[in-house]
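Excluded from the complex is one protein chain; the other protein chains are retained at their positions.
Presenting chain A:
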Amino acid sequence: MSRLRLAGADGLQPMPGGLLDGLELALQARALSLHYAERRVLDQISLSVPRRRITALIGPSGCGKSSLLRCFNRLNDEIADCRMDGEVQVLGVDAYAADVSVPDLRRRVGMVFQKPNPFPQSVGENVAFGLRLAGLRSRLELDDRVETALRAAGLWDEVRDRLDDSALRLSAGQQQRLVIARALAVEPEVLLMDEPASMLDPISTLRLEELMVALRERYSVLLVTHNMQQAARVADYTAYMQDGRVLEFDTTDRIFTNPRLRGTEDYITGKL
């Protein structure tokens, strides 16, 4: 279609000017490239993720969505032969500066993975885990923070009488919300979600999406999803990635009704 442009064909910027004007930024990547050994997985990415909004990353498998996500809480540090160039800022601070404490960064930038990964402990202990790690000892305060986190994750009413039961006995949807409660307990500012609903049934998925929308009040969410409808339902902004680059970034409304690039259009409409 002649109207839609090819990426880079006419120097089109991924993000229209002024799109995020007036918004504080939670995350920022500038000229970010990432290599696993010789293989380049991210190529000069620039991306701004606004605070207290949900931003979705979409794109074909292997385009670098998860790798990009992992740059923001330095999970790629754990991978041997991984080399990063460029700049990553979390709440205005260089996340890779020498004086940054990685455990502290990961407390502020929580992560939820595709597969719910509760620890083989009780429901309550799962949520208290990070708090204990941070040195909190008071039983009363722990109970209070566990309840607050479980409420925020929309799970409290379902598990209030089962706090001592094994977390592994919860349903997959409940386990995923438990993992979110565990992340919320340490009061992060950003939540990175890597296909958090891909293992869930439709009802649990809707509950999780409701939760994400509710969390937007206080947290900034960066969501990787393969589910187009999910991005369309929950995200305020959507970035389309392909071959390690962010090709288009815009409001979700625009991306799903009238994207500017042929590649975005073809991907979201399922064309070859």
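Everything that follows uses one rule, which is that contacts are C-beta pairs under 8 Å (C-beta built on N, C-alpha and C of every residue); 3 or more make two chains touch, one makes a residue touch a chain; residues count from 1.
By our rule, contacts and distances are computed from a predicted model.
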item	value
Which of "NADH-quinone oxidoreductase subunit K", "Phosphate-specific transport system accessory protein PhoU", "YprB ribonuclease H-like domain-containing protein" or "TonB-linked SusC/RagA family outer membrane protein" matches, in UniProt, the chain that is not displayed	"Phosphate-specific transport system accessory protein PhoU"
Contacting the left-out chain in the complete assembly, out of A:Ser61, A:Ser101 or A:Thr257	A:Thr257
For chain A, the residues touching the chain missing from this view	1-3, 16, 228-229, 232, 256-260, 264-266, 268-272
